[in-house]
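What you see is the complex with one protein chain gone and the rest in place.
On to chain A.
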Amino acid sequence: MRDFLESAVIGFNSFVIIYFLALNSLYLLIVLIAARAQRRAQRMSSETALEDLFANPLTPGVSVLVPAYNEEPSIVSSVHSILDLRYPQLEVVIVDDGSTDGTFDVLQQEFELQPSTRVAAGVVETVGQVNSVHISRDGQIVVIRKENARRRGDALNVALEYSRYPLVCMIDADSVLEKDALMHVVRPFVDDPEHVAATGGAIRPINGCPTERGMILEKRLPKAWAPRIQVVEYLRSFLLGRVGWSAFNGLMIISGAFGLFRRDLVQQIGGLTADSLAEDADLVNSLHHRLRQEKQSYRIVFVPHPVCWTEVPENLKILSRQRRRWSHGLLEVLWRFRGMIANPRYGRMGLLVLPYYVVFELLTPIVEILGLICLPLGIAFGILNWQAAVLYALVAIGYGILLSVVAIVVDDLSYQTYRRWKDLGILLVAAFLENFGFRQMHAFWRLRGLWSGIRGSNAAWGEMPRVGFKETSGASAS
C-alpha cells in the first residue's frame, strides 16, 4: 500500500512539474513570438497612416457601445474620454442597464440629454425591456435605459440594436482610451476590410494613474500590491499572450474592455450570447465558428499598442469574484464550442487554440491545487524529502517568474510605458511576489469558478464597485 502511495505521489508530482514546464515553455514561446511581432510592428508604425485615416471621408464610422450598471463615479469621465478621441466619425451608445445609482442622472446633467423615439434595428433579440431612449443635442451620444437582465451581453445587444455605424466598439464603462486608440484598432479594418472581422486593443490597469476628464495625465503603477501584480498579469497574458495568438490568427478572446467588430458580422451571428458569463470570448468564438464553417478567409487581429486603460479590482474579494466569473465563463465557452475542439474542420482554432485552452487554461487550477496538496502530503508521509520538494517548487515558481520578467522586459523595450526607474523595480518585485500567495489564491478562485460552472450555478454578471478615476481636478468620486 505504501509503495503504491509512494509511486502515486512521486508520479503525480512529476506530472505536475512536467505540466508546468510544458505550460510555461509554451507560454514563453508565445511571448517570444509576440515580442518579435511587436518589435516589427513598432518599427513599422506610421503616423502618416493614422493621419490619412483621420483625414479621409471614407473612414468607417464607429459606434462605441458602453454597457453601464451602477457606474456613477466614472461614467462621465469615460464618455468624455471617448468623445475626446481622435476619430472622424463616432457615436457613443450607452446602455444604462437598470442602474440603481445615479448613472443616468449624471449623464443627463452633463450631456443635456433629450428623450428620443429612435427605433431599434430589430435584427438581434434582446431580453431586458427598453424603457426609454435619450440623445444629446448633437446626436453623438445615445443613452438607452433598460431593465436589468443581469447579463452584460444583453446590454451590448441592446446597444447594437440602436447603433448605426458599420463598426462597433465594445468597451467597459470604466475604460479610458488613449487619444489614438480607435485609429489604431480601426486601421486593420481599413487596410484589409475584406478579411478583418474583429480587432482587440491592449488593456492596462489604470489604478494609480492621475486622470483629468477621462484623459491619463501620467502613467503610473498602482499603490497597492494586488493591482500591481495584476499589471504584470496583464502584461504577460493580456498583452503578449494575445499578440502571440494573433500572429497565428488564433485569438480566442478579445477583452470586453476594448474590442472592435464588424457590425454586420455580429448581427449575422445573432449578436452576443446574452446568458454567457464570458460574452467577449463567446462572441469571438462564434465569429470563428461561423466564418470557418462558411470557409471564409478572415482575420481576427490584436493591436499590441497600449490603447485602453481599465480599472482592476484592488480588493481581493472583488478580484476573487472576477476571477471566478472568468473561469466559469471559460468553461461555458469551451463547452458551448466543444464541437470545434480537436476538429480539423476548424483549422488551427480546433486543433491548436481550443485544446490549449482546455489543457493549459481550464485545467491549470485543478493541477495546481492538487500539486499544492500533494507536495506537503508527500513530505509529511516521508514519501518526498523536503529538499526535493523545495527544488520542485523552486523550478516551477522560477519558470513562472522568468516568464513574467520576459514580459516586463519586452514591454519596456517596446513601449516604455512606465518611465520611472522605481516602476521598473516595482514590476520586477511584483513578478516575484505574485508566486507567493497570489498565484495560489488565484488557482483556488479559478477552481471555485470551474466548480460553479460544472454545477451549472446561475452566476450573474457581478457588480464591481468603482472607486472612480483619480481626477486631479478634485472631482474624484468616493
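Note that a contact is a pair of C-beta atoms (placed from the backbone, for glycine too) under 8 Å apart; a residue touches a chain by one contact, two chains touch by 3 or more; residues count from 1.
In this text, contacts and distances are computed from a predicted model.
J.: Which protein name, taken from UniProt, belongs to the chain you can't see among "NADH-quinone oxidoreductase subunit J", "Sugar ABC transporter permease", "DNA modification/repair radical SAM protein" or "HEAT repeat protein"?
T.: Answer from the record: the omitted chain is "HEAT repeat protein".
J.: Would you indicate which residue among A:L5, A:I18, A:A121 or A:L316 is in contact with the undisplayed chain?
T.: Residue touching the chain left out of view: A:A121.
J.: Given that one chain is not shown, which residue among A:L107, A:I135, A:I216 or A:A430 touches it?
T.: A:I135
J.: Determine and list the chain A residues touching the chain excluded from the picture.
T.: 40, 43-44, 46, 48-49, 51-53, 55-59, 112, 114, 116-119, 121-122, 135, 137, 139, 190-194, 387-388, 391-392, 394-395, 398-399, 401-402, 405-406, 408-409, 412-413, 416, 421, 424, 428
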